[in-house]
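A single protein chain has been removed from this complex, and every other one stays in its place.
Entry: chain A
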Amino acid sequence: MDKQDFPLIFEHSKYGRTSYSLPELDVPEVDLEDELDDSYIRTEAPELPEVSELQIIRHYTALSTRNHGVDSGFYPLGSCTMKYNPKMNETVARMEGFSHIHPYQEPETVQGAMKMMYDLQTSLAEITGMHQVTLQPAAGAQGEWTGLMMIRAFHEANGDRKRTKVIVPDSAHGTNPASATVAGFDAVTVKSNERGTVDLEDLKRVVGEDTAALMLTNPNTLGLFEENIVEMAAIVHEAGGKLYYDGANLNAIMGYARPGDMGFDVVHLNLHKTFTGPHGGGGPGSGPVGVTEELARFLPKPALVERNGSYVFDDDLPDSIGRVKPYYGNFGINLRAYTYIRTMGAEGLKKISEFAVLNANYMMRRLQTEFDLPYTQHCKHEFVLSGKRQKKLGVRTLDIAKRLLDFGYHPPTIYFPLNVEEALMVEPTETESKETLDGFIDTMIQISNEAKEDPEIVQEAPHTTVVKRMDETTAARKPILRYIKE
């Protein structure tokens, strides 16, 4: 460790120091070595840190100050819906009757938990316009795969084995084609048109009797509503394919439109986005999946159903794709989402989308004077700028992002979607005040001016963070993935 390096927990370690508090053995001790073969008894202790409780607290507190969350400041990270995470949700999730229940308790001892789950899946079905919802998938990507496996099971049940292709737009999130592959399909790309939405002619070209499904985010990753969705649904359905809705962007349309009404057959939701999960620094998330009545028999098992006023897990589902995750999904995250939905109600959910969309459009219109805006129609909850103009001045989108760090902002998503050069994808969310939006806009304009007048200050940013730009090339070329005691 260099003296300017921030220490690792292992570097605080000192032989003999402890921080645990375990009960003393209150039963007669037996000699374990009598029972176990020597080769199964560990000889070398794992090098876990030997630190005091205060050292642990100081270490992690210091680490937390080296981290930016929504509570630290504005986080307009496109496609991630970094909205405020209500504290009440955390209080509810820590209630003993929710946090300390075992998945294998007899169902009659956990009816309260099952009622919450049942209400949540019913509410999500209503919000999305779907027939039935499973809460089992752990996250959005697992929801995608679950949905595709159901579509696969549907085609197979029809004896239709030639449907090997899943169509994804060129603007799609990387999980879409990856999920298609993992589910055993080949991913095929459909192009976007000059308005940033799916090119209908190209869709007609790629769709066919080998089409299993079209995966779509609506609004799409450019933040634009796929206004031809009705025609698209017809094209895919007429060809015998199914429509898959990636719910990453549901925050834009709650109470205004429902995927089920648009013609989607399967929908996944990201409860850690739209429904305040929270994100947890990368997870855990939760990715419930809703389906039409036609596909309901393929849902993962067990299904949570109500029978004669009590809740049961039904495992007797012969057509189910099986289990996708142990137990019943990420209950703790689902509980937070439920608390949020109950707080907001139908009226609140619609207002969420109204303000998410208003905020994004306001920012887009104010920023379009300084930055290229490739698609000029109204956006939904997010929009994508291009840093082309600044690039000509030698300032790249990456530099703009790094410069924003100096002002205490988390930058927008950059270089995504792939079909926009030097992309900057901004998603303000509905929980930010106008003052915050204005502050960010002013800063973006200031950075744009800096790019013209003093590009170095942007190119060399950040100037104020605890570390400067990292050497990512060496990190990948000579990976150091763990600490080794010197």
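The rule is simple: a contact is a pair of C-beta atoms (placed from the backbone, for glycine too) under 8 Å apart; a residue touches a chain by one contact, two chains touch by 3 or more; residues count from 1.
Please note the rule applied: contacts and distances are computed from a predicted model.
> UniProt names the one chain left off this complex as which of "Phosphoribosylformylglycinamidine synthase subunit PurQ", "Spermidine/putrescine import ATP-binding protein PotA", "Na(+)/H(+) antiporter subunit G1" or "Probable glycine dehydrogenase (decarboxylating) subunit 1"?
Matching "Phosphoribosylformylglycinamidine synthase subunit PurQ", "Spermidine/putrescine import ATP-binding protein PotA", "Na(+)/H(+) antiporter subunit G1" or "Probable glycine dehydrogenase (decarboxylating) subunit 1" to the record, the invisible chain is "Probable glycine dehydrogenase (decarboxylating) subunit 1".
> Taking the full complex into account, find the residue in A:70, A:190 or A:250 that is in contact with the omitted chain.
A:70
> Any idea which of A:133, A:235 or A:341 touches the chain not displayed?
Of the listed residues, the one touching the omitted chain is A:341.
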